[in-house]
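Before I ask anything, here is the structure I am working with.
Here the complex is missing one protein chain, while the rest keep their positions.
We just call them A and B in the order they show up, numbering each chain from 1.
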Amino acid sequence: MLPEPYQRTLLLVVSALLLCLPVILGPYGIHLMNLAMLAVIGAVGLNILTGYCGQISLGHASFIAIGAFLTATLSQRYGMPFWVTLPASCLLGALIGFVVGLPALRFRGIYLAITTLTLHYAIIYLLTAYQTAYGAAATAGIVVEPPRIAGFSLDSDLAWFYVLFAFAAATVFIGLNIARSYMGRAFIAIRERDVAAATLGINVTRYKLLAFMISAALAALTGSLTAYFTSVVTVEEYTLELAILYLAMIIVGGMGSIIGAVFGAIFMTLLPFMIDEIFQYLPRQYRYGTTLFGVQHAVIGVVIIGFLLVEPRGLIEVYRRLASYFERWPFRYREMKGG
Amino acid sequence: MRLLRSSILAIAAAAMAAPATAQELKLGYVTDLSGPLAGSYTPTWEGFDIYMQARNEDGGIAGATVDIALDDDGLRADRSVAAARKQIDRNRVIGIFGLSLSSTHAATLAETRKSGVPVVTAFSAIAEALPPAQDYYYSTGVMFEMAGEAIAELTGEIAAEGKVVGVTFDSVGGRAALTHNRLAAEELGYDWGEVIFPVRTADFTPFAQSVNEAAPDVVVGHYGAEQNLGMIAALRAAGYDGPYVIASYGASEATAAQAAQQAGSDENIYMVSRFAPASEEVEGMQALRDAAAAYGVNNPTSMHVTGWVLGAVVADALERCGTECDPEGLNAALQETSVETGGLTGGPITFSGDDHYGTSYWRLYKWDGTNLVAVGDWLAKDGLDFDIESN
Partner (left out) sequence: MELVINTLVLGAIYSLLAAGIVVIYKASRVVNFAHGEFAVLGAYLYFSLSQAMPGVPAILVVVLVTAICAALGATLYHVLMRRLVGRPPFVAAMVTIGLAIILKAAIVIGWESRSVGLNLTRIVLIDYGRGFRLTLIEAITIVTCIAAFTGIFAFFRYASLGRQFRGVAESALLASQRQVNINLILALAWALALGSAVIAGVLFGGRSILTPQSVFIGLSGLTAALVGGLDSFRGALFGGFLVAAATYLTARLVDPSLAEAVPFVLLLAVMLWRPWGVFGTREELNRV
């Protein structure tokens, strides 16, 4: 994984820096990073499904919603602690992922995307009915108490930073391992030509379903953590726009690359806030109004199109080019190995 | 443990805080300034803003000038939370006001409560403001459930009996409003029908025809300003010419005017609102009109009045809190609120330790082609009449 010694040192240095990040950033910055790390978990999940396995899914937002709602229900209605709700959400996510994956076996490409879109609407419709039936208290959303460990309640941004960092790191680690394993190679084979993959002895059905299940489980985990983090679960937050945002994350980051998903997630999460900051420099009358909103939205579209046209391999490719430039320097190209 | 931690944080924060420049009271305002409902929320902000500007010019509040940090949440809960966090940490505000859609309130509240910063919302409200009230959350806005009940009672001014058809879109809040409307209307002896359409409906024709088919004597619309326009056009096209009541979740006289234009006629358009339209000749309105003219707000509406009243309530609390006001002090002061509005709404805005909503006043207005004119008197609502069970 890290052939060159300098890469191992780099990893250690970067990790140490990341852990010390809260000191540099203010509480607001920490909050933003927390949002980004939540997105990382979901983005890695989507990348496994769409980037590695090639199954286009527009249903990611509904998986996140499922995780959030189950967590809210279990923790609020049944008083279950987080170490029950989190795994439970992942399991339910995997189950729903399995169900959604079934029609996927029949379809590819655009038809698959449409199928997942239909299922997204179905799930959201059911969840809306659920939230309405939950009770008058849920009109504005189900309130979720922060998770507790031995009397210590997790509700400060700083504490969340380290918790989410752990989750994100674990997710990336799992993702990288999957990518390098037989499963990952099977996924890639299916993406390239599933018919050919079948002739190579890969059980296409099983791996497609697995991809859906893993992706949905990670999405549900994101939803579950988000429920605790924002303390509120309401169905209006889980829109098609959210699903498209996640797709944008993996396109920008680089499809088929776990680290790329990390880049993409951080980039797309922070983008609206960066635009906000830029707009602050404009005179008051231009600062607000529908223009700001329009620009923030347009930017997502511009970024999608821009990356697809110019850098279809995503930010990870930019990183690789930079890395190899420094590795080769001062030479222009790599040496040939062997005779 | 939590007290110790927050004390340490508070001391650290105070130590790191830059001293306020020459007696400033820092307030935060977060709302939807750029999203789909900006047309409703921006005027409310303007009303608040011109009130504060007028007070600043007049010597400030408790001897200090008010400085407002404004942030946009684009109607999204996560941005509302991020904006609140930024205002508390970077701008050091002692209170956050405004907010937007009720679905963003709970999340934002969870965030502001961590720092003990009180929130007063102007536009929508969630039931947490009713007794037993949640800490740090107050509202002068429209609560779905309350609006539903108020409208049922005010329907009496249009028709003493008959069939009422309530229409809403398929959202949790809309359904709640409709439920309370139904319960109250049925108790008053009305027949009830309802139509619920998907949130993103672009073509209202089938729903309007369902409404028409139910043969209503009065139709009530519980949704945002925009849907009223589409619905009334479709209703008139379907052949329903009877009374149509706009429930004001952000609708104002401007909405009524546009609705009349869409409908092709000024007839039978009503609105129920907590605050008077700017054309009303009451004592408190002149100050608002003067401020609007002075600070470049053309055509003030009942939405500006909403923001103005919020400004008055906040200013009153600040006065009692004093120049060195901090979040705890402001929160304590808010709990003793009793502010006269000079006719801008039916009675004083009152908050107490247990009740952060107070008695709310609602009135029915009719569109006469140029203005909204009051029909009947103010209706006082002191809490919800119906309690929909549950957990």
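Please note the rule applied: a residue touches a chain if its C-beta (ideal position, glycine included) is under 8 Å from a C-beta of that chain, and two chains touch if they have at least 3 such contacts.
Note that the structure is a prediction, hence the values are computed from the model and not measured.
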Candidates B:59, B:131 or B:198 - the one touching the absent chain: B:198
Residue among A:98, A:125 or A:319 that touches the chain left out of view: A:125
Candidates B:176, B:234, B:251 or B:309 - the one touching the absent chain: B:234
Residue touching the undisplayed chain, where the options are B:53, B:209 or B:323: B:209
Omitted-chain contact residue, chosen from A:77, A:108 or A:148: A:108
Residues belonging to subunit A that touch the chain removed from view: 56, 103, 106-111, 113-115, 117-118, 121-122, 125, 195, 244, 247, 251, 289-291, 293-295, 297-298, 300-305, 308-309, 312
Missing-chain contacts mapped onto subunit B: 35-36, 38-39, 170, 195-207, 209-210, 212-213, 226, 229-230, 233-234, 237-239, 258, 261-262, 264
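Simple rule for what comes next: only the chains that are shown with their structure count from here on.
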Subunit A and subunit B: spacing of chain centres that average the CA atoms, whole Å: 36
For the subunit B and subunit A complex, residues of the former touching the latter: 1-2, 5, 33-35, 38, 42, 70, 72, 74, 76-79, 81-82, 85-86, 89-90, 101-103, 105-107, 110-111, 114, 126-128, 144-145, 170-173, 175-176, 387-391
Complex contacts: residues of subunit A adjacent to subunit B: 26-28, 31-32, 35, 77, 128, 131-132, 134-141, 143, 151-153, 155-157, 230-232, 234-237, 272-273, 276, 288-294, 296
